[in-house]
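Supplied in structure tokens, the structure appears directly below.
One protein chain is absent from this view; the other protein chains keep their places.
And now, chain A:
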Amino acid sequence: MANEAVKYVWEGAIPLQIHLHKSDVASHPSPPPALVLAPRIGYLPLLIPHIKPYFKDSLPPGEDSIWFDYKGVPLKWYIPTGVLFDLLCAEPERPWNLTVHFRGYPSNILIPCEGEDSVKWNFVNSLKEAQYIINGNCKNVMNMSQSDQEDLWTSVMNGDLDAYTKLSPKLKMATIEDEFSRKASLSSPQSRQGATEMDVAGQIKTARVPVRLYVRSINQDFENIEDVPGIDTWDDISYLNRPVEFLREEGKCFTLRNAIESLLPEFIGDRAQTSGEERSRDDDNTEEADGLLREMGEIKLARIQGIEMKLEIPFSWVVNNLMNPEFYLHISVLVKAPQR
């Protein structure tokens, strides 16, 4: 089951329709848009070799500095393509219409990108950070041979899960025990670990999980998700690059909701899941209770790898199956802000 989910994640792709920005069009008529299938776990600059041939005859003379925008918002090239799509398109747009620019790089907003090298550097850096969070140090990544590092990166660039699966064990990333298999393995010696945090197989009991949370906050309820207005700038998104402290409590399941709430404490308390709970909420009809409910925010939607997640899913499953190749779990969240 786990392997199948990972396979889907690696095969996930977003159809893009890429338009050349009119200020870069030096030919007549202007070129038609390029249609490209972008891997979810990939990055926009890696698509440039596929895109440039479409437009090279239309470009004005000079050096290229390539960047993309969606409805005027410059796209951060170091965020995986799938995450950008989940975050910026409240209602998924297929194909996703983007604009490519070959001039006028907004260097006051975007960090520079020197093609594949920059993307690779960003990937390796994120991998080191993730390893530091998971293992407490990044020596395995640092000690990896140059050629292994190259091969790992190439497997990600090419979406080659088989090659990646052969190489990633060299990273010796500690794993999070799946809540599902926990019960089955209760009798095994590993589950009887006492004080030590890490057992021989590398399964951690008190774990830190690398998470990148992208939060879009709205002030009112919308009937349809497509009515949610788009963002004008990145200041409309709150970005939290912060590990989740995975709590293992006897008899309790640490869910995706628990994980998100640990990063956004002001959203704890939205429990309108079942009609039973709804009823008990109505019964508690004091002024104080109303005030409290009005104040709390609400998690409207959480998307990971394009999937609208049910918040009660065990977090361990989410991490083990939906994380990106650099071992980060990217979560796009739409919340309704607490009313104050």
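The criterion applied here is as follows: contacts are C-beta pairs under 8 Å (C-beta built on N, C-alpha and C of every residue); 3 or more make two chains touch, one makes a residue touch a chain; residues count from 1.
Methods note: contacts and distances are computed from a predicted model.
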Choices "AP-1 complex subunit gamma", "AP complex subunit sigma", "Septin" or "Ubiquitin-like-conjugating enzyme ATG10" - which one is the UniProt name of the chain not shown: "Ubiquitin-like-conjugating enzyme ATG10"
Candidate in contact with the missing chain, chosen from A:Pro32, A:Pro60, A:Pro92 or A:Pro112: A:Pro112
Chain not shown: contacting residue from A:Gly12, A:Pro210 or A:Gly306: A:Pro210
Residues belonging to chain A that touch the chain removed from view: 76, 78, 107-112, 128-129, 132-133, 138, 210, 215-217, 233-239, 241-243, 264-266, 335, 337-338, 340
